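Report on the following structure.
Every protein chain except one is present and positioned as in the full complex.
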Amino acid sequence: MIQFSKQPRKIAGNVQTSELGFGRKVMTDGRMMNADGTFNVERESMGSWDNLYHQLITMRWGYFFLLVFCCFIVLNAVFAVLYCLLGIEHLGGVQPGNWAENFANAYFFSSQTLTTVGYGHISPQGLVTSILASIESFAGLLAFALISGLLYGRFSRPKAKIVFSENMLIAPYSSGRGLMFRMGNASKSELVEAEVQMMIALNQRDEMGNVLRNYYPLALEINKIAFFNMSWTLVHALDERSPINGFSEQELAEANTEVMVLVKAVEETNQQTVHARRSYTTDDFVWNARFGPVISRNRKGQPQVLLRQIGSFELVG
Amino acid sequence: MIQFSKQPRKIAGNVQTSELGFGRKVMTDGRMMNADGTFNVERESMGSWDNLYHQLITMRWGYFFLLVFCCFIVLNAVFAVLYCLLGIEHLGGVQPGNWAENFANAYFFSSQTLTTVGYGHISPQGLVTSILASIESFAGLLAFALISGLLYGRFSRPKAKIVFSENMLIAPYSSGRGLMFRMGNASKSELVEAEVQMMIALNQRDEMGNVLRNYYPLALEINKIAFFNMSWTLVHALDERSPINGFSEQELAEANTEVMVLVKAVEETNQQTVHARRSYTTDDFVWNARFGPVISRNRKGQPQVLLRQIGSFELVG
Amino acid sequence: MIQFSKQPRKIAGNVQTSELGFGRKVMTDGRMMNADGTFNVERESMGSWDNLYHQLITMRWGYFFLLVFCCFIVLNAVFAVLYCLLGIEHLGGVQPGNWAENFANAYFFSSQTLTTVGYGHISPQGLVTSILASIESFAGLLAFALISGLLYGRFSRPKAKIVFSENMLIAPYSSGRGLMFRMGNASKSELVEAEVQMMIALNQRDEMGNVLRNYYPLALEINKIAFFNMSWTLVHALDERSPINGFSEQELAEANTEVMVLVKAVEETNQQTVHARRSYTTDDFVWNARFGPVISRNRKGQPQVLLRQIGSFELVG
Partner (left out) sequence: MIQFSKQPRKIAGNVQTSELGFGRKVMTDGRMMNADGTFNVERESMGSWDNLYHQLITMRWGYFFLLVFCCFIVLNAVFAVLYCLLGIEHLGGVQPGNWAENFANAYFFSSQTLTTVGYGHISPQGLVTSILASIESFAGLLAFALISGLLYGRFSRPKAKIVFSENMLIAPYSSGRGLMFRMGNASKSELVEAEVQMMIALNQRDEMGNVLRNYYPLALEINKIAFFNMSWTLVHALDERSPINGFSEQELAEANTEVMVLVKAVEETNQQTVHARRSYTTDDFVWNARFGPVISRNRKGQPQVLLRQIGSFELVG
């Protein structure tokens, strides 16, 4: 049986559920946001070209090139079949043979037309085949114009490459305790004017005993920096102003706690505002731990940020 | 005869007509904004390349490709005619025939030059034909550079794909009534930092009995959310602070009421600010109705937004 | 001899000369800004690629295409000369002739290589000519990639096409007089969130009798509108809060008065912030005049903005 240890508390500046855009009744189980910052929500598909563009822009580079290559093969083959149907004798320079040889020759002619390489040792003869070849070369140029646009869209898409610590630590801080995580900029491009928001989602019972999903902001000691070029440890002090002050490890788990982190910064190379998100559940919490060193010196005496150790921690006390 | 049931009222934060950019004397009939958010205004045409660009960027994909294809055909044909006029004998590899055959051959040569496929089984001979072919291949490359630019411009144009409920509902809300509509994000790309403004336009008589078109803001219970990834129902409470508090269905119709909705959000894939607008007239109002459910669970237990049901409602009491 | 009729006055919110970025001692003669909004200042040239880009992006379309075409001709010709120098006998398919025939053939081969049309009736033979042809086809592709980029840069450059009235009118306004101008959006793309600032520059004598160029803001009755889709008349009331209250026509002329107008808006198709500027001198002032009508109805009953009449005015009493 699920337990909710605490009543909701009044917090100044309380983020209303509805102001986040999440329902207050939905999702008392499960999490709102996946660990990588995507939302744990499905939107019914309403197929459109814009969504196709969105997917072509955001898919991984490997898949993108594979997809483009497959389209090239398929488009080539479709035109090759059409040339065969119109008659292999209309492709000048080709010796008619069996169907496989004919298809191969038609395919190579098709490919030479689509890419506009047009060696000319095979050339279209007759009205219909010439028209088809004309259309194919046009289609080829259009396709490569599309690919140019997609490639540039992929390049120039605003992205933050921020690495987060795998865990949130609950560690001694000031005279009490703090909830903390650490992050670093893994991109060569500088991030400036970085700003962080932290929110917590908790299941709590109201006075009527109904289970509600409540959302609270978690105040950060420092939530804005001018240059985010080193590592940055963000700390929420677990003092009397915190909505989870005094919660035990078990109470947080029972409340199906989720901590969401929102980062906003300006990426300097393209002067674009970029966002990054991260979500932590109580499974990611480590009690009584402290982050390990992350900055050393390189041979030239410059400070060096060891991004691979961004999540390293050691247990204390 | 047109009736205007109410005198203008003093509202704190009243949007001045002129501050909207609409005239106060124009348009006491008709609507300011079409249902899809475009303005019901014509601007005298001052033909320019920029407007051409605007149209090429905003026209539908089907029309765009059709237009590009037609341009390709026409450009091809124009050069073909020029090659014929210069003499078909200057196209090496072509057997002179009747004018139709000559035009067809010239057309295919033209197409092979424009797309730079250049098989070479037809090739230019003589000075003038060679010069023309040189210019055509240059024009071809330029044209495809233009198309590349246009395609990318179309891809990357900031757009919000927001679906709105077809109707505005007037339904019981809190201890009184509310005017409400619902919307959802139909794009795969997330919208964040969404913000909504609602305004009403009414014909009213001033103390002198003149008909004026007055504009008022309609306060929303919540007008900003951090994540717009579910559906969002926006509510204007029809209480004593509302400029249309106490208006009957007939009074609203007589005042030629128009409710305008302005949405602003950040589209996350390209980090662009996007706008959407919607306008409702009293024909779109449904009294005593409530929006039906729009969120279900999918097989994986995730909340699922049923965008096709965004406008579904049921009558109450 | 130059007269300055008035002492500088203390204005709340006075724009300090230095805060505009103009010197207080420079330019007591001449104007700061040309009528079209460009600055009347020269910056010593520090030649760089970025400035080249700036010029290629901002030059007129006709010049741009002419320039690109000339580059094409010149590049073609340079390679043609190189092919001739390497020996016309290395271009297979060409009958050696006199130098003009050789150059023509080399030029056509060059053009076929640069555009990658490559018919093949002329083809490179021998090592050095083949290497040169390889480099030329590479250069051609690179050049057309550059042109694609420039074309898109030209298309997508944020621009406001705002038409301003040719004159500033000084007309009866409210219980006194107002200084006014009118403007309209000449682009098909909507402008939203438009905002205007108006400033005046005057030569004035300080207490020591030195001539200073002073800058003041001119308050506008309305300086922000939500939608700029009709015409917009901007009015500065010449009342006791105005820095030029009570100035006569002659006094304004003697003070070498310049009124600068800064417009800022969001262009909706690309969601870009755009700026426009306009400067008026006393030569552009018309006293005792009122703007004529600019909005009519089209056949469909929609309001229609007659942009060509944006500057039309009639003299009054």
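Lettered A, B and C in written order, each chain numbered from 1.
Following the convention adopted for this analysis, a residue touches a chain if its C-beta (ideal position, glycine included) is under 8 Å from a C-beta of that chain, and two chains touch if they have at least 3 such contacts.
The shown structure was predicted, so the numbers you read here are calculated from the model rather than taken from an experiment.
Within the complete assembly, A:Gln304 is the residue of A:Gln55, A:Thr282 or A:Gln304 that touches the hidden chain.
One of A:Met59, A:Val128 or A:Ala186 touches the chain omitted from the figure, and that residue is A:Ala186.
Remark: the residues of chain A touching the chain excluded from display are 61, 65, 68-69, 72, 76, 104, 107-108, 111-112, 115-121, 144, 147-148, 151-152, 155-156, 159, 161, 163, 184-190, 192, 194, 222, 224-230, 232, 268-271, 295, 298, 300-308. Those residues of chain C that touch the chain absent from the view are 15-16, 18-23, 26-27, 29-30, 39-44, 46, 48-51, 53-55, 57-58, 92, 112-113, 116-120, 122-124, 127, 130, 133-134, 137-138, 140-142, 145-146, 148-150, 152-153, 157-158, 262, 272-275. Residues touching the missing chain, restricted to chain B, are 116, 118-120, 148 (touch as defined at the top).
To be clear about the criterion, only the chains that are shown with their structure count from here on.
Overlaying the C-alpha trace of chain A on that of chain B calls for a turn of 90°, given as a multiple of 5.
Chain centres computed from CA atoms place A at the largest separation from chain C.
Here the spacing of chain A and chain C, counted between their Cα centres, is 39 Å.
Multi-chain contact residues of chain A (touching two or more other chains): 116, 118-120, 148.
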